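Everything on this sheet refers to the single structure shown next.
A single protein chain has been removed from this complex, and every other one stays in its place.
Our next item is chain A:
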Amino acid sequence: MSNEPAYTRRRSDESTASAGTPPDDRLLTVSDLTTVFHTEEGIVNAVDGVDFHLDRGEILGLVGESGAGKSATARSVLRLIDDPGEIVGGRVDFEGTDVRSLSDEGLREFRASNTGMVFQDPTTTLNPTMTVGRQVAEAVQTARGLSRSAAKREAVDLLDRVGIPDAAARANDYPHEFSGGQKQRVIVAIAIASEPDLLVADEPTTALDVTIQAQILELLDDLREDLGMSILFITHDLGVVREICDRVAVMYAGSVVESGPAESLFSDPRHPYTKGLLASINSVDDGTGPADRDRLNVIEGQMPDLTGTTDACKYADRCPGATEECREAHPDLEPVPTDPGRSVACYRHEHVGEMAYEYDHESRSLSWQTDRADGRGDAGDEPVVETEGLVKHFDTSGPIERFLGDPEPVRAVDGIDIEIDAGSTVGLVGESGCGKSTAARALLRLIEPTDGSVTYRETDVTAAGSDELRSLRRDLQIVFQDPQSSLNPRRTVRQIVRRPMDLHGIGSQGDRADRVAELIDAVGLDTSHLERYPHELSGGQQQRVGIARALAVNPEVIVLDEPVSGLDVSVQAQILNLLADLQEELDLVYLLISHDLSVVEHVCDRVAVMYLGQIVEHGPTEAVFDPPYHPYTESLLSAIPGLEQNEERIVLEGNVPDPSNVPSGCRFHPRCPRKIGEVCEREDPTDHAVDGETIGCHLMREEYADEVDWGSVD
């Protein structure tokens, strides 16, 4: 099943790669499209002379980091640019019609019957006060002028087609009764209501879990096959692009810097930026990765400001191969003579092979760390942090439910054991809603655990009194996912970094001033950043400040709660390298919470896989991932987009169940692709030690061992 799209994709690659595509196959041609935004700081060139085309039945990936102008480009194509934005130049040709010259009436007609759009956040796209059936029916009515009852029937068909089970009944439900993935399916149903020729999908899977993402990508690919529509697919995720797109246009600072068939572009990038992006992602299957496994090759710096005009290649400042020639004008996107179907905007693309991204390994020691005498970094036998049977239940019931009976609590964390050794990193992975963030907060006692204990170097954290806990905070710190939210917008960077030292009375007044400067330097910022407010910094810089604040109290353990998932690919690599450097120099212990298995595999020494409040598998990273034994781990790995070996993808059905009503027996059994039978529903699996790791699955029991097709796992 999942093999077929892969085959057709390869076929269409060849057809587009071969020169001389029949012109009647061409759906959309965008040439020299230019869109500006008028702001107080000046004119921002969000879309700067963009060229691309889209054939019928083709999926074109528009890929780039945030601020690259991907969304502005897609919106310009549909003329969805509002004041203060303005489309100032270029041509958008849709089947011979110039979209830019359409009248208001014509534009409405064009949008209603020829195009559909899917947005990033499924929750805010749907109207919460209308049933989904009505919302789909409304789209059908507008697009095709059907009667009310016919539109209603059609809406049910559409919901069924996008994979909403029991569509006739579900059509009468409201959006909040659907999960995130199902909402996105409903939005796809609305978008295809008019059977459009062009579907614009703007980061349609970014807000979803990796398992749900795989479902949606499969749906889009199927629909493309069935309806023969073209998809303009906007994403920052190169794995997703590789998974679903036929051709790719890479955008940087408002311009397309490289385009071509997906496979050839990924295997042989011609633009140094594409090359850098590919080097920054650490694929799980990456056998030929950087020599130093702990560091990623990064693109230094950040995207330039798009205000005003540029008189150099926009990428020159970050490019490892820039010469004088590059500083004269931004190059045009031109076809590569030796490689049909490929275009690149680089003067020196023939030399791209010689350009190498390197990571400058900086020393990030902190002067006051040398006089520690607490045995930090000593391997020892005892783990630094240890949790035993950690439990956090939330009681969500009100006084009336309590009065009427014993209500079921939300079992966010249901008895987990974690051990972290000195100087090591443990990863905690799972889908959203599996309780990993709650577990970390219970471990830090930011929320009071319901049961179980946490020990840090022989101190019982769970039993600590308030004064003892306050001093323990010096050793246990946290870095958050959303760097913007984690910094008080009213404090300057200096105040933010200095406050922890004032609070704990670390050093003298003068020492603290010096330490602030040293900390900010250690995280790769400079003293000019100290007097800025958080909103004046980029996301990556904000995250660096968050790390500096955590380091200010000189902790040994840092909980990293999705520290890079809110950041762009190139910035992710910078932050991961920084964290690795700091760990090495300062003998830090990390607990990394992440849904991104490639990050976990790159960074962690040991991994614990969490499902519904419990750890289903844990052990050394290689043992857990290679090969994955637990069916849940296997499914998670299989859902990672863009991996070549995913011949037989396991697409997990449904979502993580409600933690206030957990399934009996093995909690994973309702979704398990390798369920043995009744035993899974009846008995709670016990932990089995296999190959140095621990797995909680009935498949590991002797009597079922022959049920497992080990050939497919190994």
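Operating definition for what follows: a contact is a pair of C-beta atoms (placed from the backbone, for glycine too) under 8 Å apart; a residue touches a chain by one contact, two chains touch by 3 or more; residues count from 1.
Quick note on the criterion: contacts and distances are computed from a predicted model.
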Which of the following is the UniProt-recorded protein name of the chain this complex doesn't show: "ABC transporter", "Sulfate transport system permease protein CysT", "Molybdate/tungstate import ATP-binding protein WtpC" or "Electron transfer flavoprotein subunits alpha/beta"? "ABC transporter"
Among A:Arg56, A:Arg79, A:Lys152 or A:Arg532, which residue is in touch with the absent chain? A:Arg532
Residue among A:Arg100, A:Arg474, A:Lys675 or A:Arg701 touching the omitted chain: A:Arg474
Residue among A:Cys346, A:Val385 or A:Leu444 that touches the chain left out of view: A:Leu444
Given A:Arg549, A:Arg649 or A:Arg674, the correct residue touching the omitted chain is A:Arg549
So which of A:Thr459, A:Thr492, A:Ser538 or A:Ser660 would be touching the chain we can't see? A:Thr492
Across the whole complex, the chain not displayed is touched by chain A residues 40, 441, 444, 446, 469-471, 473-474, 476-478, 480-482, 485-490, 492, 494, 499-500, 503-504, 513, 527-528, 530-536, 546, 549, 553
